Every structure is written in structure tokens, then in C-alpha cells.
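Note that one protein chain of the assembly has been removed; the remaining protein chains are unaltered in position.
Moving on, here comes chain A:
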Amino acid sequence: MSTSDTRTAPAPALPESRRRIHREAGLGVVLVVLVALFATLTPRFATGDTFAQIGTDLSIVLIVAVGQALVLFTRNIDVSVGSTVGLTAYLAASLTAAVPGLPLVLTVLVACLLGAALGAVNGALVATLKVPSIMVTLGTLYIFRGINSALAGSSQITAQNLPDSYSAIATGTVLGIPLMFLYALAVAGLAHLVIRHTFTGRAMLAVGSDPASAERTGIASKRLVFGAYTVTGLLCGLAGVLWGARYGTVDSSVATGFELVVLAAVVVGGVRITGGVGTVGGVVLGAAILSVISTGLALADVSPFWLQAIQGLVIILAITFDLVLRRRLESRGVST
């Protein structure tokens, strides 16, 4: 057998010139289609006010969803985010009410640290106990909520107990763009940088893609998992402050069930629930799509009784559309 023959034989499949599109392209199309659809359904939709409203609405979801995405990347989940937001919202509001002169920066800092501490509890349990993360965080979901109820009882902190500057964090605008939205974009931008352009970020996806390989490559999986939960907690703390600032009323039931909204945004955004796949850009689009759907349906005078059911239906349609589009492109040799 002469080796020269086998050398000149073209290697099978040499797809260096494969066309590529961004994974998010399909979601972008979905978002544009939805906006166009609602704009034709109701004239009230395509206005600056509505867009500002959507931007504000999606902010708190997006901030927490970015954290949730980090956790999902590592093949874990955090269902305690709603309770963490609730507890930090209550503590931040109580602190502000109790110490009126406290600089807002300090309030935010304290809330973030508290949230990070709660997240660290989750992270430490998941990383060291090797108990499935859904069980651990289901446990802490009830524990954090329980602490919240015990502290708050039936009391309520309302806008009257809070200084005006507190709500200003949430209601302000810059050049007509809601401040809240800018915070959320900043968080997403930073997370994108970490995930896409640092070793730590790529390693998080690696852990979720194949945990055994990560171990054999010497990637510090436990530290990354712990980190992802802690950051998620921190972002929940930030979200907690913003919640109080935005809605003005804080009681023991703040953000109950919020974890499902967050998960919906993350999953619509293309983050794989079993880890290893996803982008922060996708999460931004996921949160935007959900917000456009709920605002659009409300403006289109859909009966409030049917609102949730129709919302669910539109979400399923949106995801299906994205997947079908992506599979079609993939079957034509375009990688995503």
C-alpha cells in the first residue's frame, strides 16, 4: 500500500467554509414578528411609552435570568430565586425604612451581599453535598420564604415608609430610556463578557457540557458551581432592591412564583436546561419576548381571564418557530 495515495485522498467532510449564523438570529426574528404583530393589532402598542414600559418590565426578570443562566450552564438549577428576591427585597426595604439617612449605595450593597450570602448557601450545598440542585434549591425556596414570613409577619412596607430617592432608582430615565433597563443591560453586558471572553465563562459551559470531562481536564467544577450560585444570589439581591423601588410595597409574598417567570425567559432564550448550551444574548431576547407577549396581549384587550393561557400558547409557538427555523438551517449545512 503506497502512502502517497492515501495522503492525496481528500479528507471526508471539510466544512471549514460552512456558513454560520448566530444562534440568536431565530429569536431575533421571533421578537420582530411579535412586535410587528402587536403593532398591527393595536395602535397603542408601537409607542415610546409602551416600549419604555416593556423595557422596565423585563429588567428585573433579565437581571435574575442572567444569574439563572449561569447556574443552568453548569448543569444545575436554582428554583429559590423567587424567595431570594423576596427576602432581600424585604430586608432592603426594612433597612431603608429603619435608617432613613442611609445612603442608597449602601442599601444596594447590603442587599447584594445578603443575596450573595443566600446564593452561597445554595452553592455550597450543591457543590459539596452532591445532592441534585433542584432538591437543594426547592428546600431553600421554602426556607428563605419561611424566614421572610417569620420576619415580616403580616406587615407591609409601603411607599410612605420609604424615602422618595428609593423609588427614584427604579422610575428614573436617561434620554427617555428607563434606568431599570440600563441596569439590566449593564448586568447582561458584563455577564456576556465573562461567559464569552473569559476562561471562567467557557469553563462554566464546559462543566455543564460534560462534567466528567471537566474533571479530567482539571477544571475546578465545584468552585465554578459555587460561583454561579453566589452570583445568582447577588443578582437576586439587586433585583430585590429594584422590586421594592419599583412597586413601592413590600410584604412577605414578594416575587412568589417568580422563579417560573425567570426560567421561562431563560429557556425561551435558548439556554439548555441540561447545561452546556446557551448565550447571554439569547437570555436578553428571551426576557424581551416574554415581556412583549404579556404587554402586547394586555394592550390588545385580551380578556384577563384568558391572558395567561394565551400567553403560554404564544410562548410555545415562539419556541417552536425558533427551533424549526434553526433545524432547517442546520439541515442546509448552516451551523448555529
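The definition used in the following text is that a residue touches a chain if its C-beta (ideal position, glycine included) is under 8 Å from a C-beta of that chain, and two chains touch if they have at least 3 such contacts; residues count from 1.
One rule holds for everything that comes next: contacts and distances are computed from a predicted model.
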| item | value |
| --- | --- |
| Protein name, per the UniProt record, of whichever chain is missing from view ("Monosaccharide ABC transporter ATP-binding protein, CUT2 family", "Putative tricarboxylic transport membrane protein", "Dihydroorotase" or "Probable glycine dehydrogenase (decarboxylating) subunit 1") | "Monosaccharide ABC transporter ATP-binding protein, CUT2 family" |
| Hidden-chain contact residue, picked from the options A:T47, A:T128, A:T158 or A:T217 | A:T217 |
| Residue among A:A89, A:L162, A:V187 or A:A203 that touches the chain left out of view | A:A203 |
| Contacts of chain A with the absent chain, listed as residue ranges | 1-3, 5-6, 9, 11-16, 18, 20, 193, 197-199, 202-203, 205-206, 208-210, 212-219, 272, 276-277, 335 |
